[in-house]
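See below for the structure under consideration.
The complex appears here minus one protein chain, its other protein chains still in place.
Order of writing sets the labels: A, B and C. Residues in every chain begin at 1.
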Amino acid sequence: MTPDQKAEIDALRAQSFTTRRATVPALEEILYDVIPVLDHGFIRVIDYMGDDAAVVQAARVSYGKGTKKVREDAGLIAYLMRHRHSTPFEMCEIKFHVKLPIFVARQWIRHRTANVNEYSARYSILDREFYVPKPEHMAAQSASNRQGRGDVLPADKAAAVMKLLRDDAERSYDHYLEMLGTGDERSEEDRGLAAAAETVAVTGLARELARMNLSLNFYTQWYWKTDLHNFMHFLSLRADPHAQYEIRVYAEAMADVLARWVPATHDAFTNYRLGGALLSAKALAVVKAMLDGQAVDKTASGMSAREWAEVMATLGR
Amino acid sequence: MTPDQKAEIDALRAQSFTTRRATVPALEEILYDVIPVLDHGFIRVIDYMGDDAAVVQAARVSYGKGTKKVREDAGLIAYLMRHRHSTPFEMCEIKFHVKLPIFVARQWIRHRTANVNEYSARYSILDREFYVPKPEHMAAQSASNRQGRGDVLPADKAAAVMKLLRDDAERSYDHYLEMLGTGDERSEEDRGLAAAAETVAVTGLARELARMNLSLNFYTQWYWKTDLHNFMHFLSLRADPHAQYEIRVYAEAMADVLARWVPATHDAFTNYRLGGALLSAKALAVVKAMLDGQAVDKTASGMSAREWAEVMATLGR
Amino acid sequence: MTPDQKAEIDALRAQSFTTRRATVPALEEILYDVIPVLDHGFIRVIDYMGDDAAVVQAARVSYGKGTKKVREDAGLIAYLMRHRHSTPFEMCEIKFHVKLPIFVARQWIRHRTANVNEYSARYSILDREFYVPKPEHMAAQSASNRQGRGDVLPADKAAAVMKLLRDDAERSYDHYLEMLGTGDERSEEDRGLAAAAETVAVTGLARELARMNLSLNFYTQWYWKTDLHNFMHFLSLRADPHAQYEIRVYAEAMADVLARWVPATHDAFTNYRLGGALLSAKALAVVKAMLDGQAVDKTASGMSAREWAEVMATLGR
Partner (left out) sequence: MTPDQKAEIDALRAQSFTTRRATVPALEEILYDVIPVLDHGFIRVIDYMGDDAAVVQAARVSYGKGTKKVREDAGLIAYLMRHRHSTPFEMCEIKFHVKLPIFVARQWIRHRTANVNEYSARYSILDREFYVPKPEHMAAQSASNRQGRGDVLPADKAAAVMKLLRDDAERSYDHYLEMLGTGDERSEEDRGLAAAAETVAVTGLARELARMNLSLNFYTQWYWKTDLHNFMHFLSLRADPHAQYEIRVYAEAMADVLARWVPATHDAFTNYRLGGALLSAKALAVVKAMLDGQAVDKTASGMSAREWAEVMATLGR
């Protein structure tokens, strides 16, 4: 982060207004602050609307706060989560500023129910910032899972990969600047859309073309806004152990934000989504048989070997 | 509105918090207040996120406020509106509590990009409140427009219609209560979802069935939340002269809210959407010919008689 | 259905074309046919895109059919369903013509991820058709569930309700026609949007106003189109025992269509969605303890009495 950027954030954090809106002190505390993720990435909470009570208020279509006792509110929130009544959770909203590698952005953007403004490399010149995994995250292809990671690479192999990634990214960026016909790094002034009318005296290749030489580990950034229901859906998929490590760390940082923002909703989410499990009809039949003390059998269950293993893992057998 | 409801609203309006978030004093002023629409309906602003500057901030993916001078910001907002860059407008959000006749709700709900929680007549008993148009809005079917209104009905006819509407609605409601096996009107206590576990000693017809006897002019209510872009899309369709009067009055009341909330965006919206016009390729060719001083001809233009008339009206000919 | 409508359907069913597209004979068999639901309603399949193999093809982003053996395809479909990989299911599409009571339409329309064209009572005059429940579906308000039905009403009470519903609907419709200033019932000619330019010589109240006198049990109709993923989501909520009977019968008729259309997907859907159950973290802990032969206790589980009962019912205890 540049000193200018830090000063801008400090200026936002120094401001203070009076409002009649639902306000969450624990979230205000970290508002605008940078929460680092990966080697150069971050999340920042930029704005929010609503709190736990706003979920209750919407479910009751109330004239006032709609809340009763805290305990009753938490009960209603748990009830809504359990019965998949998702619309009251859609009544809260949160907005983030996120800096993330492009290959992570490509997974993330598949969540279509969010609003996004991405920094444009058609307008502006990207920074010399790219992601290189730490040795402890440099894993081999999984031998059992076609889309996962297996053991960590031996130190020498990891070092070799890191060198390749770093050298290629540095060279790509050098050539990117060379194509642009400029040794200048991007300045803040370069950015403004408002400035679109100004004459730009660049003699090099158009930015919208030059950018194609950058690799997928370069960082991009965006504003990302979503409602509480879709935020939890994002977290349930991306904070999951099956998600790629590089997106999971963003989801985990955002789950901490969820806990600050709407603690009762976070509790229900943890119980019913993150910690819960969906049992199929076949799996349920097996569980019932086991509870009845009957012998159960993988073949007779109708499940595949892989699914059987997943179910037994879920049941702690 | 009952005294209880009024007290709840007053309690909300009396509260005051400190926040670092973007805050709009002109909108805070009316927050939670009832803005009456039609004979028993209303809109109330319940919450909001962002302001004009938040649009600019998102367009620039900035670390800080992102705003420059007010004039430059307004220029950027106009540029975004003109070039249909809609995503920065999606970064603001507004939430309303609305009370409206069911037949209006049926048009309104077709806007799918909003979040809605409607008061449920499966859970609760609806109030004895229905819409009856005023004589000056009691119009005959249009002779030229299959979906519009023509002249106002003569006073005696209007009075006859009002009596039919009123008598039928009263009778429907009496029978609704009779089917429910209760002379009780709904109490606040009847409402709570949280109370779902309590035993309800009703011997009459299930609420989810009895409600089918009510007519489409009965009032319902909901929480409705949408982003600034989709809010303007709603307004452009529903504040339009072709929209049915009974939904247009809601849109007009909401357009006033827009002006309070985001004045620069409201100006651009008025200029480019509400007051603008889309000319087809054929219409553009006619305009160019007229500007060249050439004679133009309805038949040669390739337009239908109706479309020709619409274009000439747009051009003030 | 009028003889004209029947003739139109027969004409569609008589046509036959040659196509290279994925085609499902079992679905072609019933294409365009009326499948009756409730007393005057129906569903009709109007068009479809894709089949089970199209799900596989999309998951593999293949150049050709993408399918291997039938058994492997079914395995992949089950895998996708189990791991909530929903996008391949979005690659198939189905379109229905549905006739349904307005109060059912109001629940149905809350599914926002579908395309809808509804018959417009602003343009056209509705038919004299309304829903009256059969005595065996005339249930009392549930004593334990605030939004459900309890016991069936005694015969005399049911008959009284039926009479009220019928008389009120008939009267509403008579007055509707009276307001419209016409004894004419709707003719086909009345309908066409294309005819919007014709002069309509109606002297009565505008249709967009008169319709408000009709009650919520009158029938409307629409074209409804959705993708396979969202179709299953609709079915999982609306074919559920907690759904109101009057929408559930539509969902059940549509589930039969699903079985004809995509049998492998239907099997997976039945196993993982309709017949499956979501266990919370707390419920899972209880199941594990039971499997370990430990005593479990409602209070210690952290579940409410209602949730405990639901979990025990799921486990068949």
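Going forward, a residue touches a chain if its C-beta (ideal position, glycine included) is under 8 Å from a C-beta of that chain, and two chains touch if they have at least 3 such contacts.
The model shown is predicted, which means the values in this text are computed figures rather than measured ones.
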Partner chains on view for the chain not depicted: A, B, C
Sole contact to the chain not displayed, among A:Arg207, A:Lys225, A:Arg238 or A:His266: A:Arg207
Residue, one of A:Ala7, A:Ala26, A:Val70 or A:Leu164, that touches the chain absent here: A:Leu164
Touch with the omitted chain, as defined above, among B:Ala26, B:Ala155 or B:Leu315: B:Leu315
Subunit B residues touching the omitted chain (full complex): 75, 78, 82-84, 87, 110, 237, 242, 270-272, 274-284, 287-288, 290-291, 304, 307, 314-317
Contact footprint on subunit C, counting only the chain that is left out: 1, 5, 7-9, 11-13, 15-23, 28, 31-32, 46-50, 54, 57-65, 68, 72-73, 75-76, 79-80, 87-88, 90-91, 93, 95, 97, 115-119, 191-194, 196, 221-223, 225, 227
Residues of subunit A (touch criterion as defined above) contacting the omitted chain: 101-103, 106, 109-110, 112-113, 116, 120, 122-123, 131, 133, 138-150, 153, 157, 161, 164-165, 168, 171-172, 175, 178-180, 193, 195-209, 211-217, 244, 304-306
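Just so we're on the same page, only the chains that are shown with their structure count from here on.
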Angle of the C-alpha superposing rotation, subunit B to subunit C, to the nearest 5 degrees: 180
Rounded Å distance, subunit A centre to subunit C centre (Cα mean): 34
Intercentroid distance (Cα basis), subunit C paired with subunit B, Å: 28
Centroid distance [mean C-alpha coordinates] between subunit B and subunit A, Å: 34
Contacts with 2+ other chains: residues of subunit C: 110, 304
